[in-house]
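So, chain A:
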Amino acid sequence: ADLDAVKNAGTVRVGMLVDFPPFGIQDASGKPDGYDADVAKALGEFLGVQAQIVPVTGPNRIPYLLSGQVDVLVASLGITEERAEKVDFSKPYAGISIAVYGDSGLEIAAPEGLAGQSLAVARASTQDTGVSAVAPQGTDIRRFDDDASAVQALMSGQVRLIGLSNVVFSQVSTVAGDRFDKKFDLSSQVQGIAVAPGSDALLEQVNAFVDQAKSDGTLDQIHQKWLGEPLPDFVKNAQ
Partner candidate 1 sequence: MIREFSSADILFIVSAVRWTLILSAIAFLGGAIGGLAVALARTAQGRLPRRIAAGFIQVFQGTPLLMQLFLVYFGLAVLGLPIDPLLAAAVALTLHASAYLGEIWRGAIEAVPPGQTEAAVALSLSYRDRMRHVVLPQALRLATAPTVGFLVQLIKGTSLASIIGFTELTRAGQIINNATFKPFLVFGTVAALYFVLCWPLSLLARHMEARMRLAITR
Partner candidate 2 sequence: MTEHAIIMRAVNKYYGAYHALVDIDLTVTRGERIVICGPSGSGKSTLIRTINQLEPIESGTIIVDGVELTAGGENVARVRQDVGMVFQSFNLFPHMTVLENCVLAPMKTRKIPRVEAEATARKYLERVRIPEQADKYPAQLSGGQQQRVAIARALCMKPRIMLFDEPTSALDPEMVKEVLDTMIDLAREGMTMLCVTHEMEFARAVADRVIFMDKGVIVEENAPDQFFGNPQNERLQNFLGQIA
């Protein structure tokens, strides 16, 4: 829906993940929380409307947007070319870096080393695209429905490698100690707020919001709260 519709309704419906810590989680009372939730609230304030959060999942977040069930996605959606064909992205509001991690005993330093190994990723995630782009022939890429399942595959020994964001990996380390380490970086990935194609006025406002939140320190503050450091430079500087 475009800006008029949002203003008329008095609420902006924001799709976000609730199973992607620390960007989207549920707090102890079951309410959506996390980096994306705080950004969504700030966006609502900026637009002068109520932000109504709609929990979505990785596989169905784009259908939610395209079928008009939500107005915007603040759903840790990495900006990629393929996605940009379906949805319109704002300027980046967050970013993560993605890498291949795995059993500490494995000696792998570059994509070529993946041949003959099995590696877990969350289906349709940025790391899925990233790994698929560089993996040589003979890599057994196993696509799970979400990061949790992929991590579970790693932990239970079903795979020895995983494509994961730094953010999630740091959480894994707290449980698994030094059983796993980083093999090589894939990419850093910036994430954008997405609107349905044709919602140009809304997109303009969202971009204005992102600019303002970057310059007035709002995003730094939220990033600090959830990830323990200010918004990284590669996000600030990205176009």
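FYI, a residue touches a chain if its C-beta (ideal position, glycine included) is under 8 Å from a C-beta of that chain, and two chains touch if they have at least 3 such contacts; residues count from 1.
In picking the candidates, the idea was that all candidates are chains of the complex that A comes from, given by their letters.
Just so it is clear, the model here is predicted, and its values are computed rather than measured.
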Pick the candidate that touches chain A in this complex from 1 or 2. 1
Chain A contacts candidate 1 in the complex at 18-22, 25-26, 28-30, 54-57, 59-60, 63-64, 66-69, 146-148, 151-152, 155, 170-172, 174-175
